[in-house]
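Just below is one structure, and these are the notes that go with it.
With one protein chain held back, the other chains of the complex are shown just where they sit.
All chains are identified by letter, namely A, B and C, in their written order; residue positions are counted from 1 within each chain.
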Amino acid sequence: MGMILKNEELIKDIFMLEIEGKYEGKAGQFYMIKVDNTPYPLLSRPVSIFEITSNSIKFLYKVVGEGTKILSEKKKGDSISIRGPYGNGFPPVKGKVALVGGGMGAAPLYETAKQLMPDPEVNVVDLYLGFSHEIILEDSWRKVCSSFFYDIGGIITDYVDVSKYDVILSCGPDIMMKKLSELGKKAGVPVYVSIESHMACGIGACLACSCQTKYGNKKVCKDGPVFLGEDIYDV
Amino acid sequence: MGMILKNEELIKDIFMLEIEGKYEGKAGQFYMIKVDNTPYPLLSRPVSIFEITSNSIKFLYKVVGEGTKILSEKKKGDSISIRGPYGNGFPPVKGKVALVGGGMGAAPLYETAKQLMPDPEVNVVDLYLGFSHEIILEDSWRKVCSSFFYDIGGIITDYVDVSKYDVILSCGPDIMMKKLSELGKKAGVPVYVSIESHMACGIGACLACSCQTKYGNKKVCKDGPVFLGEDIYDV
Amino acid sequence: MYDMKVQFANIEFKNPVVAASGTFGFGEEYHEIYDVGVLGGISSKGLTLSKKAGNTGLRLWETPMGIINSIGLENPGVENFISNELPKMKRYRNRIIVNIGGSSEEEYISAVERFNDVDIDMIELNISCPNVKEGCMAFGIHEDSAGRLVKKVKQITKHPLIVKLSPNAENIVKVACACEDAGADGLSLINTIKAMAIDINNRKPVFENIYAGLSGPAIKPIALRMVHEVCKSVKIPVMGMGGIMNWQDAIEFIMAGAHLIQIGTVNFVNPEAGKEIISGIEAFMKTEGIKSLDEIRGII
Partner (left out) sequence: MYDMKVQFANIEFKNPVVAASGTFGFGEEYHEIYDVGVLGGISSKGLTLSKKAGNTGLRLWETPMGIINSIGLENPGVENFISNELPKMKRYRNRIIVNIGGSSEEEYISAVERFNDVDIDMIELNISCPNVKEGCMAFGIHEDSAGRLVKKVKQITKHPLIVKLSPNAENIVKVACACEDAGADGLSLINTIKAMAIDINNRKPVFENIYAGLSGPAIKPIALRMVHEVCKSVKIPVMGMGGIMNWQDAIEFIMAGAHLIQIGTVNFVNPEAGKEIISGIEAFMKTEGIKSLDEIRGII
């Protein structure tokens, strides 16, 4: 049980949730959030780590259905239960890195950029984000990367010159991540994608989140959510 | 939807809930309270009117199960949905009146006493309350009646000289109300009892709350919750 | 333009939303909350030939997103209904479905017969109530007994006859087909699912009858599956129900093949649900450009 420090609507339906406490986790991992303290709804919602601070953890989430709606009604001071961190997170990288996010896929890239910037093995962290309606947290993004590019309503992959980078980390709609994986394959640049799946346990026991990969079925919650794009998409 | 002004624990597990707004209702009627804004739990909980003020309604309730537990976690400023007033409430009375409550049966007697005291047809309003552990709201009770008697852990009916009164209004455990009905019958004094039943609709449509009376089945939610004791209990 | 009308066994309903038997009384109580005339129809509380007092003991128990009831068909009897309740129901000017229960073939037949010269729209033969000790659900468990009863009732009734099926049937599709073969003009399903609760503190079953009937959103996924199975197997129209809470649920049942939908437990949760579901369906049709529900019915 953690206490909510903030649950603020940034723009319509997009919220920043901050929970007090010392939490662990690396970029690209997620937590399972129980949106209410009653047993309803039964399942926790998987949400990526947005940021870990010294005394809190932050999540950036969008209200899309009943669970996130209930979560959005929680107030400062309410207690909430979360479990995690789960999943593999983004792999260690080197050189010039591009982070590409679409929609709520932006969420895990903040902590990712924050962790990569001071990394001596990493030279460049370019952040590309595609939003559908409006940019959020513009100043924050700028601060955690080498260069920040964004687009509203368009196709963010159009802006990314894949061949300029040593590795690409991405999260967003399948169509975006597939496109990137294609470009990456052509250019010989590894593209890592963070994918979504409906989950029950979140820890690898129920097989609800199985996804087909080149190497057979993998669990999104445990073997993922980050995979090498070409192992997931038929590119 | 009303806004919660107060939801305060008076003594362990007993809460006073105050909701903002202009509400109607007479003594002995009840409201159906939806304890949470999610669909869970499905059914609203019937709770007697404790007091109606010019800009709010108050309920005195005890945490006994999951629904009242959820309710007890609501905070000032939360919104809540209630429906009512339902039920018949206590009948008009005259002369010397005793109000006898046991446990949470005290709840509807506050508004009842408050309404009877200024009534020119009523001469005396004596209030007898039996608590199991501890008295609550002692000062409040005293203010709304002619004389106030209470007992902790004992049997409150032992204190009531039924024959002194023209009518008795009561609410509490069945065993208490049955006893009073017996005494009343012997003394020729009408005893009204407010009874409980599990409810679904609260308005007379589902027949969940049917109770057997001398005159056939009656609905606690609509024909009651107040009945003449001797019509309900075999006395 | 956006037409919610539905033809069901040659009767026109102004929209597909019908109040389910036993959850809406005879409409009067809900009419104090909203004009129940906006509903496509109302299925009456289950009636038996003679008045019934229903079950003793606790009648209702809440479960996770469901309720178990053991009302036991408390009702005023057919005669009282006709003289006291029916005239009031007529004021709502929507379809009146008379739900009939019974414990023997004779009882069903006498009750149904009594309505031959009474102005109602439809008979809903309840062969699925799990809450009465004799009869009722017994007829709905197996296709033979169901078919036999329906055939006899069909022979004597002048009204369109729909049969309300039990999810406790051994094979609900077979029962549905037997009812169709026996001449039923339509089907309604599902009634409540046989269920149980135990009061562990008193070490007793919650209900005197031990078993009672589960309804509400908890059972929706099961109800929807059964409605889909039955709709794929019969040609007569179906009223689908079981746990419908909102217009989205209603659309699911229609996509699964139901002509009409009935709403039960939700009336207790939100007494204005009927009205809201109708406007929700209408809004959905507008947004999606659906002119008639025929376009989406049974597309799954």
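Here is the rule we use: contacts are C-beta pairs under 8 Å (C-beta built on N, C-alpha and C of every residue); 3 or more make two chains touch, one makes a residue touch a chain.
Since we're looking at a predicted model, the values are computed, not measured.
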| item | value |
| --- | --- |
| Contacting the left-out chain in the complete assembly, out of C:Glu170, C:Glu272 or C:Asp294 | C:Glu170 |
| Identified contact with the non-displayed chain, of C:Val98, C:Val112, C:Ala195 or C:Ile278 | C:Ala195 |
| Absent chain, residues of chain A that touch it | 39-44, 83, 198-210, 212, 216-217, 222 |
| Where the missing chain touches chain C, by residue | 63-66, 68, 170-171, 193-198, 200, 203-205, 210-211, 214, 216-222, 224-225, 228, 243, 245, 248, 251-252, 255-256, 284, 296, 299-300 |
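Criterion: only the chains that are shown with their structure count from here on.
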| item | value |
| --- | --- |
| Far-end chain from chain A, centres as C-alpha averages | B |
| Where chain A and chain B are represented by their mean Cα positions, the distance between them in whole Å | 53 |
| Rounded Å distance, chain B centre to chain C centre (Cα mean) | 36 |
| Mean-CA-position distance for chain C and chain A (Å) | 47 |
| For chain B, residues contacting two or more additional chains | 39-41 |
| Per-residue overlap in chain C, given as positions that touch at least 2 other chains | 64-65 |
